[in-house]
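Mind looking over this structure? Questions follow.
Heads up, one of the protein chains got dropped from this complex, but the rest are sitting where they should.
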Amino acid sequence: MPEHSRRNVLKSGGAAAAAVMAPLPDGPRPVTAPHQVRQAAQPKAVTDLTLEVNGERHRLEGVEARVTLLDALRERAGLTGAKKGCDRGECGACTVLADGRRIKACLTLAVMQDGRSITTVEGLARGERLHPVQEAFIRRDAFQCGICTPGQIMSAVACIEEGHTGSEDEIREWMSGNLCRCSCYPNIVDAVADAAKAVR
Amino acid sequence: MNTDVVGRPLSRVESRLKVTGAAEYTADVRVPRLLHGFMAMSTIARGRITRIDTRAAEAAGGVVAVYTHETMPRLKQPTYRPFFKPFIPIQSPEIHHAGQPVAFVVAQTLEQAQRAAELVEVEYEETGRPLGELAMGVPFLAPSGPDGPNTFERGDVAEGMARADVRVEAEFTIPMHHHNPIEPHATTAVWKGSKVTVYETTQALGNTQHVVSEALDVPLDDVRVISRYLGGGFGSKGPVWAHTVLACAAARAVGRPVKLVLSRAHMFTSNGHRAETHQRIGIGATRDGRITALDHVSTQQVTRGDVALFNSSEPIRMLYDIPHLSNVQRTVRLDLPTQSFIRSPEACSSHAQEAALDELAHALKLDPVELRKRNWSSRNMADGEEWGSNYLRECYDRAAAKFGWSRRDPRPGSMRDGGELVGWGMATSAHTAGGRPGSGARMTFDVRGRARIQVGTHDLGTGTYTIMTQIAGEVLGIPVEDVLFELGDSAFPLSYASGASTTAPGVGTAVNRVCSAARKAVIEMAVSQPGSPLRGVPAERVDTGDGHLFDTADRRTRVSYRSVIGHGGKPLHFEVEPVDTPLGYSTGAVFVEVRVDPLLGRIRVTRVVGCYDPGTVLNRKTARSQVLGGIIWGIGFTLFEHTLVDPATARIVNPNLSGYLIPVNADVPDIQVQFIDRPDPASDALGARGFGETPMTGVTAAIANAVFHATGKRVRDLPLTQDKLL
Partner (left out) sequence: MRDFSYVRPDAAAEAVRLVARSADATFVAGGTDLLNLMKDGAEDHALVVDISRLPLAGIEESGGRLRIGAMARMADVALHPVVPKRLPLLSQALLASASPQVRTMATIGGNLLQRTRCWYFRGTGFACNKREPGSGCAALEGRSRWHAVLGGGDHCIAVHPSDLAVALRALDATVHTLGPDGARTVSLADFYREPGDTPHIDNALRHGELITAVEVPLPPAGTHQRYLKLRDRATFEFAVVSVAAVLRTRGRIVEEARLAFGGIATQPWRSAEAEAALRGKPLTERNIAAAGRVLVRDAQPREDNEFKVELVQRALQDVLGRYTGGSR
């Protein structure tokens, strides 16, 4: 299978990423409350920020304020699972979870997410064990080219968590923020329905 | 061949990578010392640059270089045809369309490159009012192009029309469409000395290799193109476009790797589109539904620099048994970006023909299915040759039965459910497939009996990885787990471009041939190897399966591939050269239900049933998904997709995914898919024909026909938005 060679490439990628985005030593969890104790805020064009990505705390240093969360993940943290399809919130390929809720990573600045917990598609599997949504997507052939899939899967995880899987029509509506140009929509609906059962 | 691998609904072999984010698409590839490119685009459509000022851009943070037509290294206009654009931008001050690159910025980060592109100041001189819409131009008949003549005659149309009892005539318009794969086009060019590796979003490694070689004057062998995962293409990544060449040139000039990813807006002017098309069609028939004549004229947009037509007329020329026929493809020159092919180029002429046939059936008071059956042909009507196989009539019957077509009341507006009008419509699906140069392939059989096959081909999401793995497993008689199929590297034996429904037959044939050669060689080894249980058994009596070779006269006499090759002690290598694949015609029938709100005109497609004849179905799961894709494309095509051009400036108004609407999940109804699944004897790919483009055809007309059935209104200009039913 092609997996083997691909996985090796990914491993070397991960090592390179660590240089840019070093996990912090254990310590207090990042604060997400609105009132952090801090000095009077000063406008900055370049900032340092902390994100908890897929359960690991990361410090991103010297990030321009204009960098989106998506570009911070992709171009600076080496996490290319979230995809850029439109950069305008119109396709959903960049969907990630922020503090457990689905957002479009191209529509927020990385610095606006400082201190938050971000989950990307890379963070769903537990070792070799896939998340039920991932398994359902494979079984139901809920993708063709796969470029929208990370976003579809993150949206599906949230959709199930939100409880919007009561009927096929409800799934269709609540999965409509993610475009699939290969148009695997019926299979996506089947996969989300399957996974919703598996998760409960 | 008895492993029954082919046809099985095997999950995609690369699925795990795609659901975990590990599949590395072009824009995901990381290389050291990478710089980011971005392009500034022209805001006028027709004229020339009189002044271009890059000082502010060059002074912006992180900028490495800003290239304009004055400073960009000179590039040679490729003669290799899949470079469709009649010019390379940023080589001269001439402006041919809005959204033409005028500067190429290279910077340390993406944000810096994007910003610098905004800071390039350009002054233009406009040379006349640009033309952006078909109605503004003057139609003419272009000379024959690479795809043959733009006229086609059979019999005598006037005579055929004279013999008709009933005639219908109608005009159809289809707007400009864009492919809009979710993955933007991307190029990362990495030079090592005089050699370049190009990570590219391409449906045609070979095209990219040839064009880069020619444009940058680099020997072909010094250009390597890599594209392992492709985030959709739908034709947009089949030709080679100028940005690829420009990114390679910029990387060579700055002496560092450069990554260029097009923005969504760039994708509306940089990589082709379905040209706006007007069609006039007349059909005559006898009272018993035999078509006597068909007269078809299409008019399509081209640019000032070329006359290539892509909305081709095969359904008109080939499909039905029509004795008298005239087909003319006219063109209009507009100041727009270069047109190209897009999923199912035959969908445009199919739409006009299938919608007009519905009008004819209505005029004849004949069932639309019956009308089509009465004019069915087993031959390619363009050249008179019999097709290898054609089960279209069975498709009509099976899809009609599944849909419940016999319960249809043919009177328009007669079927209601609550306050809604219900309409049922149908059409023929048909698209040519293959008929292009084939594919090479090479294979290594290792000493553990595992097959590694390499082809320079592509998987657009079409399932190439998976179906080729299945073909290899089937032909060799080994489990699919022991097959590693690799693609996406021009260093492998190349296939033709993955487009025009050629990959399944072309690459399938090559994989079949290379695996057949390997299987034969291992059988020869097994029957001659000392100590082999099969030693002395006639080779023709040996069959394979489950990773073993066995004597068909006594199946217990068997030996594993691993044992035979391992005994030889070294891996075995095989390679085949391309052979052309025959032209196929994959057909089907599609039935659609729509519901229309009579007050608001809103249309919903609520049910679709399709039955298709693609020859052998290589993988029922991936084939079904491809049908879903085609049908849903048909829904978008018919109900809302359109690229709008500003009449004053010939600029595209909606270059984004909130103005250019593609279907979302909530647009998609229940879809039932059936296959005939009988091998086409003309195919060497285990009886499989190309098929990817068939399912979109027919859907568009079936929806429009269903809307007529629901409302009594014929809407002949697409998209069929609700305002047209008020």
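Per-chain residue numbering starts at 1, and chain names A and B are given in the order in which the chains are listed.
By definition in this document, contacts are C-beta pairs under 8 Å (C-beta built on N, C-alpha and C of every residue); 3 or more make two chains touch, one makes a residue touch a chain.
All of these numbers come straight from a predicted model, not from anything done at the bench.
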Missing chain: touched chains present in the view: A, B
Residue touching the undisplayed chain, where the options are A:109, A:153 or A:180: A:109
Among B:36, B:96, B:154 or B:651, residue touching the chain not depicted: B:651
For subunit B, residues in touch with the removed chain: 43, 61, 111, 114-115, 118, 597, 599-602, 604, 639-640, 644-649, 651, 653-655, 658-659, 661, 663-664, 666-667, 719, 721-723, 726
In subunit A, positions touching the absent partner: 34-36, 38, 40-45, 47, 64-66, 68, 87-89, 92, 95, 101-104, 106-109, 111-112, 114, 155, 158-159, 162, 164, 173-174, 176-178
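FYI, only the chains that are shown with their structure count from here on.
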Intercentroid distance (Cα basis), subunit B paired with subunit A, Å: 30
Partner subunit B, residues of subunit A touching it in the complex: 1-3, 6-7, 9-10, 13, 16, 64, 66-67, 71, 74-75, 78-88, 90-91, 93, 120-122, 124-125, 130, 134, 137-139, 141, 143-150, 153, 169, 171-173, 175-189
In the complex with subunit A, residue positions of subunit B that touch it: 9, 11-25, 27-28, 30, 109-111, 179-184, 228-234, 261, 263-264, 460-463, 465, 481, 484-486, 621-622, 624-626, 628-629, 631-633, 656-658, 662-666, 668, 670-671
